[in-house]
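Every protein chain but one is kept in place in this view of the complex.
The chains carry the letters A, B and C, assigned in the order they are written, with residues numbered from 1 in each.
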């Protein structure tokens, strides 16, 4: 079924009788060419591009819960490609370009909204660093604008310019950045993959890998053994847990990142704003909720919930930056489990086991990467070669010393 | 004696004193401070004839007070002796130990209550995450206060000392004053 | 969270700074022939269990001690805490 305004009108006039399931609930087959472990954003995007772009068939996505139940459904929905390092920036810019045509590709309105992101500048040193970054973005084909304090004030007049502990001196803006409706991304990819024959199998937990002579033969699941020629794992948040079943230890720790939404408000915040001196970033959803977050809690956790000090820290930053949000109320907070990698950058690579591929380590940046991650992982699975923009995301970069450390924080995940 | 004139941590030439309701806050620039750390394997000494306190405790003998800082490490206070090289005095007492001058590393603010323990307890509740009811006379603890590191000493039921890093005393004073002012009803 | 400090009793986790896996105390022998590989493993790889985890916390807003805390990463339940220096010294004794 093709979604369109016309279809919506037709169904409205005929009692919504013609709608069909967005995806099937197939029983698992005994074997597939390619199994993707993880029915989150990255896994679903991988399946979608495998089927659509790389001409693969006999693909299954195995999801232990309901599709989209991981971090794709618990993030702050920001999309951007404002990275510094050459290992990252081309990849995220590739992702940005995929975002820009996502809805036309999936025939699903994921509400990609390019209302811009502004990273605030508080010191001269920060301005120098952002100039370097803004330039790096330009050289990778992305857009960037260095805003003076006056230009910034015109765009976002409601910040605390005059009584701030950390004075606001300008910002680095990426106009093409913005937000997308997180669930809508998962559903768009899921529906697109399903329409192309991908079996999305929910409530199917992988409990082990069948590996013989260094080659993967399939996966053990809560619904029985399923054979596969290739297995791609995209389970960020649970990467260590899943890959340990294949005997691998990863350069990853699992951390909890909290995010928050306020009660609905009339339009207030135009794009995404990030505070450069405190831990706070914010945007406003189409529904009207202020969506904001800050730092990870900082300790290893699989609990999908965090603690009060971080909530206070986030809001202290928020109130210092824009005290006009104070009379709004917090509606809900949630916690996602992040694959925090040792250099803050992801991994898309083959493993030492033939036929087993790994995609993870997304830290808290996985949402914006979803299209490119899916595309690059599909590329790797289909061709056994890394996609051009994902060449640096090798697993051996740590041992060899080619880390991609945007923050220069070293091998301490909770600092990235 | 040097001909330079010192200033207090709040930048004045005399100690600042302010009163809000039952609580009075006083800068105590005359208090000397030095740290004492045991060398490996050293037996615990008794400087000035005092028994060094247990974790979480402060003891006092005459003008000398001692509070626990870390395992095998204490801070030694000396009332009215800030202008002396108190670290050297302490080192004579504990020649084996490592002694470091801290007088100007920290600034003491003494808080007194004219209405007994309740205002001090209420103040603690607003500022620091400790069980204020259990933080009784002789208790000493290092903790965070409005993003600053402080040592708190309950000198008496109606007296509390706050040692803060000297460089952030202005912010610390502000935090204490704001809290005290909001307790003026008590 | 509350950390049961061996000397100071229950202290709020906000007084602490987290480092990570307690294995970071076991710095490899820099003179071993495969020192670089061992260091890579030591610096970068983690068990990262969903369950009981021994980990390092630093009492930065307190007595500046490093603690080895045993905590469940799924429930956040804390099963114990020791002074890291005691653990390190005991480890040395044990490996002698």
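Here is the rule we use: a contact is a pair of C-beta atoms (placed from the backbone, for glycine too) under 8 Å apart; a residue touches a chain by one contact, two chains touch by 3 or more.
FYI, contacts and distances are computed from a predicted model.
Visitor: So which of "Heme ABC transporter ATP-binding protein", "Sarcosine oxidase alpha subunit family protein", "Ribose transport system permease protein RbsC" or "NADH-quinone oxidoreductase subunit M" is the UniProt name of the chain that got left out?
Guide: Per the UniProt record, the undisplayed chain of the complex is "Sarcosine oxidase alpha subunit family protein".
Visitor: Which displayed chains make contact with the chain that has been left out?
Guide: A, B, C
Visitor: Thinking of the whole complex, not just what is shown, which of A:111, A:152 or A:381 touches the missing chain?
Guide: A:111
Visitor: If the hidden chain were put back, which of B:18, B:79 or B:146 would touch it?
Guide: Touching the chain that is not displayed is residue B:146.
Visitor: Against the chain that's been left off, what residues of chain B make contact? List them.
Guide: Here the touching residues of chain B are 1-9, 11, 29, 35, 37-41, 73, 82, 85, 98, 100-106, 125-134, 146-148, 165-172, 174-175, 178, 182.
Visitor: On chain C, where is the contact patch with the chain that was removed from view?
Guide: These residues of chain C touch the chain that is not shown: 1-2, 10, 12-13, 17, 19, 24-25, 27, 30-31, 35-36, 39-40, 43-44, 56, 58, 60, 64-66, 75-78, 83-85, 88-89, 92.
Visitor: Just the residue numbers, please: which parts of chain A touch the chain that's not shown?
Guide: 3-5, 7-9, 11-13, 15-16, 19-25, 65-66, 68-69, 73, 86, 89-90, 100-101, 103-104, 107-115, 122-125, 127-140, 144-146, 158, 160, 163-167, 181, 183-184, 187-188, 202, 262-268, 278, 284, 286-288, 303-305, 307-308, 311-312, 314-320, 323-334, 397, 399-403, 405, 407-411
Methods note: only the chains that are shown with their structure count from here on.
Visitor: With centres defined as the mean C-alpha position, give me the chain A-chain C separation in Å.
Guide: Going by mean C-alpha positions, chain A sits 30 Å from chain C.
Visitor: Between chain A and chain B, what is the gap in Å from one C-alpha centre to the other?
Guide: 49
Visitor: By the touch rule stated above, which residues of chain A touch at least two different other chains?
Guide: Chain A, residues with two or more chain partners: not present.
Visitor: For chain B, write out the residues touching at least two other chains, lowest number first.
Guide: Residues of chain B touching two or more partner chains: there are none.
Visitor: Would you mind writing out the residues of chain B in touch with chain C in their complex?
Guide: It comes out as residues 55-56, 68-71, 129, 141-144, 149.
Visitor: Spell out the residues on chain C that touch chain B in their complex, using ranges where they run on.
Guide: Those residues of chain C that touch chain B are 7-9, 11-12, 14-15, 60-65, 83, 85.
Visitor: Please give the residue numbers of chain A that touch chain C in the complex, ascending.
Guide: These residues of chain A touch chain C: 238, 240-241, 244, 249-254, 298-303, 307, 309, 342, 398-399, 411-414.
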